[in-house]
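Only one protein chain is missing; all other protein chains are in place.
And now, chain A:
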């Protein structure tokens, strides 16, 4: 047994209250910088949530790049099976919403393998061309519309279109599914809740996505087509197939993981390119040659997924802090991506930054973002179109979502110039 007598005083730099998450990323970074320097594995009041009273006395906040990688790569100690969000969420909801994101080996490996088998190279190659066409269409529409809300008109459209097109989902069901995916990550935001209780927003969103996913799986069993859902219902490894429930939960995961992440990266990258016009010019000087490097900087800069949690399976030690079995460890990717010991001049947006070992897609290990290639393909296609065809595009102030999970932008005005 590790001594449980260690003084558990809460860190003087708190990252828990929702008011902290209502400040800007730049303001929050000031706290993370202090923590990285003075208290890299800090004991914090449980992150303020709104679903259920916290059952934990506190959480361990891991803010350094190196430690995020360590936690990510040691899943036997830092388990995902009891949920990966910072908030206490009823177990039933976890089981239905997190799919293999909230599992450990061997269940995680089995499901991830089955799903990866459905992402065949043929499927991905097919979608690449379609993404380019779709990006072109979106910018056609933007040019025709003129000044507008960039999120609604541009950022929202490509990620939603991409995953549901890959899936093969009936276009008539896509808006509803995407709105439900939003509800899954934004129940803490008053605008989104519109008077409903957070738990109600979450439950309604979840049930909508589950039933859409399960009905669609049933439909594809009977009417196979050339899409990801057909591959999923047919995928088989060692005689094992996915159940409709497993597919339903995966549909939820894909809808959530594939929508907001890429959307917010597009939005806030556009803002960065406007804020730092010399970087925009630099990229445009040799778009083909620089875009792949630049994309890594886009995701580091934005870090749309700010936090993920693990639960410790055995007493362990991290930077001299004694962590007991059952306690929660939260990785702050936003902080890891500004770690001055890894990134030279971390507060500089530099489209030529190399190397760029950011943790925006996770710190490595078994849960590393399954959709990272797809996300990069989308980013390449949309910025190719935007920067070349709307060269004078400028954006105004974003209106941010309040929450401790996804760094979200609700709206951002744009002018075509």
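Some points to look at:
Criterion: a residue touches a chain if its C-beta (ideal position, glycine included) is under 8 Å from a C-beta of that chain, and two chains touch if they have at least 3 such contacts; residues count from 1.
Definition applied: contacts and distances are computed from a predicted model.
Missing chain, UniProt protein name, picked from "sn-glycerol-3-phosphate ABC transporter ATP-binding protein UgpC", "SCP-2 sterol transfer family protein", "Phenylacetate-CoA oxygenase subunit PaaA" or "Carbon-monoxide dehydrogenase medium subunit": "SCP-2 sterol transfer family protein". Set against the missing chain, the residues A:93, A:148, A:284 or A:402 yield one that touches it, A:93. Between the chain not shown and the residues A:37, A:107, A:140 or A:197, the one that touches is A:197.
When the omitted chain is restored, the residue from A:192, A:210 or A:386 that touches it is A:210.
In the full complex, chain A touches the omitted chain through residues 51-52, 55, 90-93, 95-97, 196-200, 202-204, 206-207, 210-211, 214, 245, 248.
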